[in-house]
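Note that this complex is displayed minus one protein chain, with the remaining chains in position.
Per-chain residue numbering starts at 1, and chain names A, B and C are given in the order in which the chains are listed.
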Amino acid sequence: MSSLILVVSAILVIFMIVGAVVTIHARDLLVAIIASAIVDLVLAVLFYILQAPDVAITQASIMGGLTTAIFLVVIKKTERYEQ
Amino acid sequence: MIKKAFALLLVVIIAIFLSVTFAKIPFGYPKTVVGKYYLDHGVKDLGGVNIVTSIVVLYRGFDTLGEVTVLFLAATGLGMVLAGLREKDEKKRKKTPPSLIMRTETKLLFPMTILFGAYIFIHGHLTPGGGFPGGVVIASAFLLMFLSHKKWEAKEKYTKITEALAGMTYVVIGLIGLYVAGSFLENFLPKGVPGNLFSAGIIPLIYTAIGFKVGSELTGLLQNLRETTE
Amino acid sequence: MIYGQVIFYGASVALFAIGLYAILVKRNLIKILLGLSLIEGAVNLFLINIGYIWGKTAPILSNKELLAHPSAKAVDPVPQALVLTAIVIGVAVTALALSIIMRIYETHGTLNVDKIKELRW
Partner (left out) sequence: MSWIIAIAIIVLGVVLTLIRAMLGPTAADRMVAVDSMTTITTALLVLLALYFKRYIYLDIALVYAVLAFVATLAVARYMEGGL
């Protein structure tokens, strides 16, 4: 792993932490779900950089739709804003 | 407020402990001996090029059988928990119908996505992928249809039958291995040339079974969730 | 090469801490579940970090030179095989937890943990 890849992964880690903070902080649960999609996306790229393509493909396919759709059904059924 | 401060203090203490522990673990140096053994002997023993697949399906095949069972239990439990919720929810909400562009596009994309999922789990021993991501891709294709067609549904009868057949195939292949080669989930087919599609013995067969099982389980789960919003 | 250790282990520690904070402080059940899934991601990332080896490539031996010396050229495959199944199981378990949350909302009419009497102790 060269220093170029290290710099890129450091930037991606910062993105992931920002996404996680927004996930926790947002009052609107829809925004929280979208931010957790960002976390999953960056996690898949980090698995890819760490030479684990099998894990990255699984994380990417999970991220593309399934978790988001399941959480959306639940906030449709219950309530969207956190009191 | 004081509660929040204490929680923050606890989180900081745990993070410091974890950091001190992780500083002792060197990053980027070999740690396990068993991984080296699998890498050196994997292709010779089993004929599969993707070592991760060989570990998941054959070296640790019994473990994977248990994990597929956990997946089945979670999907069945979801159906059981949601069963009463469906009946009470009689009043019909007015739903916006999906637009024409979306309906046409998903109708075209649905078979392609299923084909892509089949590609992922059939080539599990050659390229990254395998039964678990392939099944998830197939379930995503069904999710696409659930989102864009109001009347379209995956009948519970068919998902249950597919899932039961796939699980039985997995166990039967293991029992044939017990009869022919002497232990459960042992390889009994010829290994072939490493790198070809028809190689690696029973790995493609088992991964196909896992792909069908994961795909039908997740589709049934999505179908259960969808019926609650109607 | 200390930078790799700081970046990747630091990422998993930070993700774990943020998820734990959500579980301890937040009162909304869906928020608590989101925190739990963050912790799950942190653990998966940590396991993959353990398996990485400097300058080596993925354990998919698709060309001749990789087939000749596999253990000198490829990273540790065992943690990857562990994490692969854990991710799919995690989604199914999250769906089960969400269905239980839907039943709780049906009987109590709220998602706030403080207002649900049976959960107070």
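The working rule: a contact is a pair of C-beta atoms (placed from the backbone, for glycine too) under 8 Å apart; a residue touches a chain by one contact, two chains touch by 3 or more.
Here the structure is a predicted model, which is why all the values come from computation and not from measurement.
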Indicate each shown chain that the hidden chain touches within the full complex. A, B, C
Touching the hidden chain in the complete assembly: which of C:I18, C:L38, C:A58 or C:I104 does that? C:A58
Quick one: say which of B:V70, B:M102 or B:L165 touches the chain that got left out. B:M102
List the residues of chain C that touch the chain left out of this view. 57-58, 60, 62
I need the residue numbers on chain A that touch the omitted chain, in ascending order. 4-5, 8, 11, 15, 18, 22, 28, 30-31, 34-35, 37-38, 41, 44-45, 48-49, 51, 53, 56-57, 60-61, 63-65, 68-69, 72-73, 76
What does the interface between chain B and the hidden chain look like in terms of residue numbers? 95-98, 102, 113, 116, 120, 126-129, 133, 137, 140, 143-144, 147-148, 229
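What we mean here is this: only the chains that are shown with their structure count from here on.
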Highest C-beta pair count, chain pair: B-C
Centroid spacing, where centroids are CA-atom means, of chain A and chain C in whole angstrom: 11
Between chain A and chain B, the Cα-mean centres are separated in Å by 19
Using Cα averages as centroids, what's the distance between chain B and chain C in whole Å? 16
Pull out every residue in chain B that's touching 2 or more other chains. 28, 50, 52, 128, 130, 132, 136, 218, 225, 228
Going through chain C residue by residue, note those that touch at least 2 other chains and give them in order. 4, 8, 10, 14, 21, 49, 51-52, 54, 58, 60, 80, 84, 87-88, 91, 95, 102
Residues of chain B touching chain A in the complex: 28, 50, 52-53, 120, 128-130, 132-133, 136-137, 139-140, 143-144, 147, 218, 222, 225-226, 228-229
Would you tell me which residues of chain C are touching chain B in their complex? 1, 4-5, 8-10, 12-14, 16-17, 20-21, 24-25, 49-54, 58-62, 67, 70-71, 74, 76-78, 80-81, 84-85, 87-89, 91-93, 95-96, 99-100, 102-103, 106
Chain A residues touching chain B in their complex are 1, 53-54, 56-58, 60-62, 64-66, 69-70, 73, 76-77
